[in-house]
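Left out: one protein chain. Kept in place: all the others.
And now, chain A:
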Amino acid sequence: MEFMYATKEQFERLVDFKGAREYHLSKSRKKKDKRMSLSEAIAEYVKDGDILAETGFSYVRSPIQAYFEIIRQKKKNMVSIGSPMSNTSYLMTMGCVYAIHLSYIGVEMRGNDKNFARAIKTKQAEILSIWSHGSMALGFKAAQLGAPFIAAKQLLGSDMLKYNPYVKVIENPVGLDKSEPVVIIPALFPDVCIIHVQKADRYGNAVIEGPAVNDIALAAACRKVIITAEKIVPEMTIRELGNACIPFWYVDAVVELPYGALPGCCPGCYYWAREWWEWLVRVGTPKQENVDDIMRYWVFECKDQFDFIEKLGGIRFIDQATRLMEAAQANIDDSLVSFDYQEVIPKWD
């Protein structure tokens, strides 16, 4: 394979089953206190050239404050993967990510992401392979299951097959119908993921509330795992709950990071900063200078999530975001809660 930026080694590392196994074998098993600051965790475990897997669901329980720290630390030459992977948009235009395994970059009905379009058009970043959400999810799942590949029924007949050098169509050798086409999807092993959770203990045992999306699989698949948590709870709390979905031995670093998913939402905690996203999509993406402006104000001029919250409106914002989430989850009487908000900027496309 010839790529503009990515190396052959970076391309192959994603499906290097043995390499990932060797890496996992070399990790410390010690059940130790893994807490550190966000900047320490990103400095230590996210390296230039890493394959970064996006977690959560674009802007639901995604470690967005950690992505901002990646931008502040000016990481570079990274390859991004994830289903979905909407935060990769600004990681590309901020120069951190130079190649992607594409499933979906966008913000649903809020229009096409011009940032993403520009990054590809102006060759700030390149596409290495193209996937659907489900086929990529199966690649992560195969890795978690320890299966070298999974045979699947999506992707067949689509043009994505021509743009995905990792997958292969074969006739099902074990099916009742031996001529039935299936797609072979290899187990996918990214280098690092950051998973934002509601609760974790100091060792890394983590509890996810709401949809886990691909995160349980990614915690197993990735060589390195950073947990950012709304709350660090005593180990006994996790044991009593009995529903941790990520065991401590997968985890390299634990960061106490309340509001770490802002400006996205975190189930059980807070609703989106919806205006922020619309501002980003409609104003922040048409030109590189707009992105630079937005990132200067919201990322470089914020040392942490609390500075960010002050800019969103401080305690009033937090109170409202918390209340909206409680109402959305039907945990409070929502008769006095309004989900109305002002879309200041008109939708252009």
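Keep in mind that, in the parts below, a residue touches a chain if its C-beta (ideal position, glycine included) is under 8 Å from a C-beta of that chain, and two chains touch if they have at least 3 such contacts; residues count from 1.
Rule of thumb we're sticking to: contacts and distances are computed from a predicted model.
Can you pick, from "Response regulator transcription factor", "Xylose transport system permease protein XylH", "Cytochrome c1, heme protein" or "Glutaconate CoA-transferase subunit B", the UniProt name of the chain not shown?
From the choices "Response regulator transcription factor", "Xylose transport system permease protein XylH", "Cytochrome c1, heme protein" or "Glutaconate CoA-transferase subunit B", the unshown chain carries the UniProt name "Glutaconate CoA-transferase subunit B".
Which listed residue (A:Lys30, A:Lys153, A:Arg239 or A:Lys303) would be found touching the missing chain in the intact complex?
Of all options in A:Lys30, A:Lys153, A:Arg239 or A:Lys303, contact with the hidden chain holds for A:Lys153.
Please pick, from A:Ser37, A:Asn77 or A:Ser132, the residue that touches the omitted chain in the full complex.
Of the candidates A:Ser37, A:Asn77 or A:Ser132, A:Ser132 is in touch with the missing chain.
Which residue from A:Ala43, A:Val60, A:Ile184 or A:Val283 sits in contact with the chain not drawn here?
Considering all chains, including the one not shown, the answer is A:Val60.
To test your reading of the contact rule: which positions on chain A touch the chain that is missing from view?
Contact residues on chain A toward the absent chain are 56-60, 83-84, 102-106, 108-109, 112-113, 116-117, 120-121, 127, 130-135, 137-138, 140-141, 153-160, 163, 169, 180-182, 210-214, 216-217, 265, 267, 271-272, 274, 325, 328-330, 339-340, 347.
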